[in-house]
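Every protein chain but one is kept in place in this view of the complex.
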Amino acid sequence: MSHGHTTGKRTAGWMGIHRGHQARPVERLAEWFIVGVSFSTIAVVFLIFIFVGKEALPLLLGRENSALLTEVIPAADLEKIPPAKLRAYLDLTPEQFAAMDKETLKALMEVREEALKEIPEEVRKDQDARVNTTEWRYLVLPHQWSGYDKPEYIWQPVGNIHKYNLVPLIVGSLKTTLIGLAFAVPLALGAAIYVSQLARPRVKEWVKPGIELLSGIPSVVMGTFALIVMASFFQKIFGYEVRLNAFVAGIALGLAVIPLVFSIAEDALTSVPRAYTQAALALGASKWQAAYQVVLPSALPGVFAAVVLGFGRAIGETMIVLLVCSASVMSWSIFDSARSITTTIAAEMAEAVSGGHHYRILFLLGAFLFAVTFVINLIGDVVIHRLKTQLEGKRA
Amino acid sequence: MSTHRQHFRSKGLDFSSAFFTSLTGFATALILAILVIILLNVFLNGWSGLSWRFVSTIPQKDFFEAGSAAVLPMIVGTTIRVFVMTLFVIPVGVITAIYLTEYASTTSLYTRVIRAAVNNLAGVPSIVFGLFGLGFFINFIGKNLDAALHTAGPQFGQPAVLWASLTLAVMTLPVVIVATEESLKAIPPGLREASLALGATKLETICKIVLPNALPGILTGAILAISRAAGEVAPIMFTGAAYYMADLPKKVTDQFMDLGYHIYVLSTQSPDIEKTRPILYATVLVLLLLTFSLNLVAIVVRARMRRAMRALH
Partner (left out) sequence: MPEVTLQKISVAGGTESAPPSGPALIEVKRLSLHYGATRALKEISITLPERLVTAFIGPSGCGKSTFLRCFNRMNDLIDNVRIEGVVKIGGHDIYGDDVDVIELRKRVGMVFQKSNPFPKSIYENIAYGLRLHGLKAKSELDGVIETSLRGAALWDEVKDRLHASALGLSGGQQQRLCIARAIAIKPEIILMDEPASALDPLATARIEDLILDLKRDYTIVIVTHNMQQAARISDHTAFFYLGELIEFDTTKKIFTNPTNKRTEDYVTGRFG
């Protein structure tokens, strides 16, 4: 204000700047709102973790019992036994259990007793009938089931004895995924090197939309194509016995993964400063030498990330393997059928009783898959991030 | 001079260069060739099965037979679930992208966690989203809603269009965020500075300068999310897709028939795969036409946007 007399009436306006931050409530509300909404991404990751994990939790805590035969608990003992044990005995979900009064529980216990008594004698004699197959050792170690002459890994969730060994599924996933990568990685990397380093720029304008279109093919369509066309085609070439096998599924998986591996690798290769290539060319290197000896080594972490993320994408792919092969045999042979983790979840969730042990095992598989892809994505992202900062530092 | 030239033109060098250029070129060509083969195969085999009746009527329960097969409810179901998904994912995705580009400080822990979450979400297998939809939307939110509203029988606590759409919205969130972020970053910082220097608030700058210019990019993100979601089957298997329904869905708590899921059903449940094959191909063609037209639109819009942005820089 002290300057008012010298600067005329307009300077009185300088007083106006003292409106304070409080003068703009809309602005602040909007900012809070935007921050709040952006939190939803973090929340979603947590919720996935919690709610997929939650359904599998009773299993992890050993609260499930899948044994066909259990000791009969007389209805008179209702008051004596702990609620958790009673709930498992009656095969109830916590909500159901909580909603029941003593009379209903007693009635249920009598029904259960009847049911246990009605199990035929030959099943009763089977020692496997008393086994809780949801225990860890049955989930991961081979077991000699009655009727088998040696310990084996078996996934056979339906029937009197629920066999939940996870190893065949993990092997199935790895088998199809590795076949897919063995097919996809050389092709995708070759194409990435060609498009980013060797080809004329015009080629890029055609290849990139083409590969984008390939990534736009829904996996259920890719699976159908593999089921109808590729399976017969490969059988004619290789003449193997089982028409629908891990090999066909793997190749189809590879086709689905190519766009991802290509785009990450191409991105990494393009982000290597042009000056590197030009320096090499100026020294008399050919385009290929410049690409192979200069660009590729600098972009190697990005190529690695492309492969790792491709692995994550392939192991999580569901529909292709589901359509092409689904028998759960424990075999490393690529021309045998294979059932992956994802396929198992997709195929069996519909028949699993909500809250039952089969249902929980499927969620356990989902949680496992989530954990695996979580770690893989983390590794891939860290590697890419480091590479980018490193290359940007060099460019500056 | 001539001896020098000969030194430079070493034969071994030329050979390896030519060899690897053709090898990598061959890899590129092979990928594109496979793409063309798939498209041609689907198109040639599916074209004859397409008819107006096929896309405009509701099929009989016995939809494996040529006479009773049709895909109207699947087209409707897929369209509805994708549309409802868009209603959720676009606002959340765009606002998150605005936070990341316009508000977030690049160094803060919160921002880094959001970025990690977005990247992570993009890599979660689609079947896990299906489990999440079942465990969270149906079993948790749906069942609790039923309990709170005292509905007679399950109303929300069962598979439905709403839950399938929400599951897909969660799945496509990273697609929208990444595409929107890219288009926001492409806007020259000078425009924001110009607006702020004129005394615009941050919100005014975002609404009047940043967003209008980013619109093509946001649109691209939406289209990519839609085309990705339209073909997804795994997330909706347990959250809303039905094997057969005699009627079209009427409310968001109804189940629905879906193109992709129907393809799966036709491929695996048919009593006579040879007879079903033409129907299967026609259905695949319908789905491909739907997703590809969306993809093409996205590619064209994005190319235009990049050109427009280049003019600005």
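Chains here go by letter, A and B, matching the order in which they are written, and residues are numbered from 1 within each.
The rule we apply is simple: a residue touches a chain if its C-beta (ideal position, glycine included) is under 8 Å from a C-beta of that chain, and two chains touch if they have at least 3 such contacts.
These figures come from a predicted structure and were not determined experimentally.
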Absent-chain contact - pick from B:L109, B:A148 or B:A197: B:A197
Candidates A:W14, A:Y148 or A:F238 - the one touching the absent chain: A:W14
Positions on chain B where the hidden chain makes contact: 105-107, 188, 190-191, 193-201, 204, 208-209, 213, 308, 311-312
Touching residues (missing chain, whole complex) on chain A: 1-3, 6-7, 10-11, 13-21, 23-24
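Here is the rule we use: only the chains that are shown with their structure count from here on.
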Geometric centre distance via CA averages, chain B-chain A, whole Å: 18
Residue ranges of chain B touching chain A (in the complex, touch as defined): 8, 13-14, 16-17, 20-21, 23-28, 30-32, 34-35, 38, 41-42, 91-92, 95-96, 98-100, 103-104, 113-114, 116-132, 134-136, 139-140, 143, 170, 173, 177, 201-203, 227-228, 230-234, 237-238, 260-261, 263-264, 267-268, 277, 280, 284, 287-288, 291-292, 295, 299
Chain A residues touching chain B - in the complex, by the definition given at the top: 24, 26-27, 30-31, 33-35, 37-42, 44-45, 47-48, 51-52, 54-55, 95, 186-191, 193-195, 198-199, 203, 207, 209-214, 216-225, 227-229, 255, 258, 262, 284, 286-289, 292, 309, 312-313, 315-319, 322-323, 342, 345-346, 349-350, 354, 362-363, 366, 369-370, 373-374, 376-378, 380-381
